[in-house]
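Excluded from the complex is one protein chain; the other protein chains are retained at their positions.
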Amino acid sequence: MLVLLKKGAGETVASDVAGRLRMAGFSVHRTDHDGQVRIGAVGDGAGVEWDEVRRWPGVESVARIPVPFKLASRAFHPHDTVITVGRCAIGSDQLALMAGPCSVEGEEQVFRIAAAVAEAGATVMRGGAYKPRTSPYSFQGLGEEGLRLLRRAADAHDLAVVSEVMDTQQVELVARYADVLQVGARNMQNYSLLREVGHSTKPVLLKRGLAATIEEWLMSAEHVISHGNAQVILCERGIRTFETYTRNTLDLNAIPVVKELSHLPVIVDPSHGTGLRDKVAPMARAAIAAGADGLIIEVHHDPDHALSDGVQSLWPEQYAGLVQQIATIAAVLGRRL
Amino acid sequence: MLVLLKKGAGETVASDVAGRLRMAGFSVHRTDHDGQVRIGAVGDGAGVEWDEVRRWPGVESVARIPVPFKLASRAFHPHDTVITVGRCAIGSDQLALMAGPCSVEGEEQVFRIAAAVAEAGATVMRGGAYKPRTSPYSFQGLGEEGLRLLRRAADAHDLAVVSEVMDTQQVELVARYADVLQVGARNMQNYSLLREVGHSTKPVLLKRGLAATIEEWLMSAEHVISHGNAQVILCERGIRTFETYTRNTLDLNAIPVVKELSHLPVIVDPSHGTGLRDKVAPMARAAIAAGADGLIIEVHHDPDHALSDGVQSLWPEQYAGLVQQIATIAAVLGRRL
Amino acid sequence: MLVLLKKGAGETVASDVAGRLRMAGFSVHRTDHDGQVRIGAVGDGAGVEWDEVRRWPGVESVARIPVPFKLASRAFHPHDTVITVGRCAIGSDQLALMAGPCSVEGEEQVFRIAAAVAEAGATVMRGGAYKPRTSPYSFQGLGEEGLRLLRRAADAHDLAVVSEVMDTQQVELVARYADVLQVGARNMQNYSLLREVGHSTKPVLLKRGLAATIEEWLMSAEHVISHGNAQVILCERGIRTFETYTRNTLDLNAIPVVKELSHLPVIVDPSHGTGLRDKVAPMARAAIAAGADGLIIEVHHDPDHALSDGVQSLWPEQYAGLVQQIATIAAVLGRRL
Partner (left out) sequence: MLVLLKKGAGETVASDVAGRLRMAGFSVHRTDHDGQVRIGAVGDGAGVEWDEVRRWPGVESVARIPVPFKLASRAFHPHDTVITVGRCAIGSDQLALMAGPCSVEGEEQVFRIAAAVAEAGATVMRGGAYKPRTSPYSFQGLGEEGLRLLRRAADAHDLAVVSEVMDTQQVELVARYADVLQVGARNMQNYSLLREVGHSTKPVLLKRGLAATIEEWLMSAEHVISHGNAQVILCERGIRTFETYTRNTLDLNAIPVVKELSHLPVIVDPSHGTGLRDKVAPMARAAIAAGADGLIIEVHHDPDHALSDGVQSLWPEQYAGLVQQIATIAAVLGRRL
């Protein structure tokens, strides 16, 4: 339920209402909008008569949130959530530009790419140290050593770091090195992992599952938020369809839909969304034109020898050219790099 | 097979080579590129030794076209096909802006909308007179009377006309009124209809089927071209996936893919591709940013009372605003309205 | 609307009620069930007060049919429709066994296969004379000559004939030779063709489209029935999914679903549904176990040299073995060959 307090209701009233709902067994979440305190009471409360709550001092109205993703909804939280990561305010008029290699492969590689993407205008560096691989016989990532290299390379160029966490037992370790914890598409409904990153203080980049509906994706965000971490960045990365020419079908329809349903920022991954290098730039431009809050793109200085996903990685100079085009398109929507 | 003549090989040589291949049973198609004549020999020819053809006078090389859509491929026809429809050169640097109501409903409606879309910058008017409807009990269109109204309204505003043809027996009639014959998504593999429009002199707008792969779509174009009509405009209008929030999933990946595989122009229909009015503009912008050659958009002056598809039709003023945004994005790609 | 007459209401009452509804502009369809006349009034009627109709003499009740496929629904027609084709009562406890080559290729071929499938227990022979082919350069069928051969071969072995019709202009011709008119998957929403076969006196085999929902499939059946031809046999032949190992994904869930929603018989095509010879028998058995009313299976005496679909055609002896297994499974459901 959404309990809206009257304008001017002070902190005492707010904490009193929150406390009573908490005592009734609800999980209580608060947001402020337009001078009003909004209290979301979710979960299994009992013994509360909502008609009575309407008459509690300071309460203006009580309403059911009409979607299953309560805390992720615009009904609960009408204004855009902005998540600050390093130099970037994700969800604001500033676009989030994340870039880097698929996997961290070694010191030279990661430092070279960090320099290139920072120079091109990126503010966040991506790079996998723990890699979910279809085959148990493929390169599985450098683990902690990879995280350490990634952090050093990013720091050298004033970049923030996003890296994937695959298991509940890795959350603490990855959070030690990364600024943003990525939950991969294959783990979008790994509810144990969602709970664990929900307890972290680091923002979470939540990729859409290969066959996840938009509602399920927002429900997975709700898992994270309901455990206490409201800093969720959604990431569209392509869904699975019958079309086989591209690796996935990038669903850009999802961008305006998510923007309507939710207050969370949503970025796009055209690298996985197409799987083909020369399709990345057109779809990156399209994502921004559709209203995405940013892009996460695979860049590699030597993609032909990359240990993973080389075929969809941009050359650094391609990435730099793309960023210039993005800047002009962003301006059409009142946004900037 | 693709038979490439030597630069400077005259018309006599060209028609001699073509004639010999035709006598061998092939269907012969010609295109010129970069000062060279290219002859595509398709279908069931027999008794030709290709090694011998290589030695025919004036022949530079003979090569297999490595895709099943021979005449629709860039291998046969390297440069972009440009199709002139009224004031618009579709496939050139000028974007094709097609707009109008889902169905022609009556004189006042069609004249009002024609005025509005022409004013906003459209050059082609869309409108259905024969409507493919899921239910036999829904409005099936005004038939020839609708075509007549559409033609008059378009003429009054110097617009060209595109309208759907559903059956082989309608082709001649629709071609009498329309400048472009639309083959709908549900008929993309109606091969009898493709053959019939392949015999027409009017350009064909070929919508992608709901579950058609890009290859199958190009194969359907090949059906049309192989019967003699090379003026095919492809139209992406959304594919069917598990996502139910939007009517269809607009597959913008298809734009750069088609542009690589084929020389045919490709436009986008964000109205059917989303099915939701306020998602049309973002996806229209995205389509142009992805490299589409134009847009076909449903516009209605009174969408709440439209006899079909009102919920996805733009108000005229929304359309006008969108066209302005499109102009700026187009410039990023070196294009114009 | 469904107008249910009182038990014992005579023919005069029935034709009076039907006449009055027809005069009000409705299309009127009648079925009898359990000693009661049921009248379905569909389409655009006007000026009828349903509350008043309830008080017409002989009328027991008036109810809305709560699904969009009115005449195809069990609400209108509660008992199973049985369609007699040659020696087979399709939709009864007798299973419909249809078999034969993908395409009619010549006299020897079609006579040999007819003998084999008749011997194995089939009662209907399939064979394509007009072939919808993805490529304009593939074998397109023998046309009328193929129909003539098919008819003669079938007659020689007391088999009925089912063959595909691709275009409104072919309906009359195909109906001259075939007992059942097949509408292919790619034409499931070719509404002009549905209308035309709706005017035929021959039963229609309506294949499910590659991406058609069950509701859309029944709506296409409704098109046929609403034009006067109630003899529609549905055919599940696989839908398109992301899985690429099999040609299509045979959706056997559809069998019990259709049986609940509709009174029409539904058969299964495991040849197209799998696209792989050694998967045909398992899925044919599964179809019968799921409650299908019959099977349509591609059989060829020399599949390696078939002009189409050889890779999914059974050898005659495989087909004969399968029919034996089917008989035992059918008995579990109280059915027989």
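Points worth noting:
Per-chain numbering from 1; labels A, B and C assigned in written order.
FYI, a contact is a pair of C-beta atoms (placed from the backbone, for glycine too) under 8 Å apart; a residue touches a chain by one contact, two chains touch by 3 or more.
All values derive from a computational prediction rather than experimental measurement.
Interface note for the absent chain: among A:Q36, A:T84 or A:T168, the touching residue is A:T168. Contact with the omitted chain, checked across C:L5, C:L264 or C:A287, is made by C:A287. Touching the missing chain, out of C:L2, C:I239 or C:L307, is residue C:I239. Mapped onto subunit C, the interface with the missing chain covers residues 211, 213-215, 239, 241-246, 249-257, 260, 273-274, 278-279, 282-283, 285-291, 325, 328-329, 331-332. Against the chain not shown here, subunit B presents residues 240-242, 244.
Panel shows subunit A; residues 42-44, 68, 70, 132-137, 166-170, 186-187, 189-193, 209-211, 216, 219, 222-223, 226-227, 240 of it touch the chain omitted from the view.
As a working rule, only the chains that are shown with their structure count from here on.
Seen from the C-alpha centroid of subunit C, the farthest chain centroid is that of A. For the touching copies subunit A and subunit B, the fraction of interface residue numbers used by both exceeds half; the interface is of the same-residue type. Measuring from the averaged C-alpha position of subunit A to that of subunit C gives a distance of 49 Å. Mean C-alpha positions place subunit A and subunit B at a centre distance of 38 Å. Contact of a single residue of subunit B with at least two other chains is seen at positions 211.
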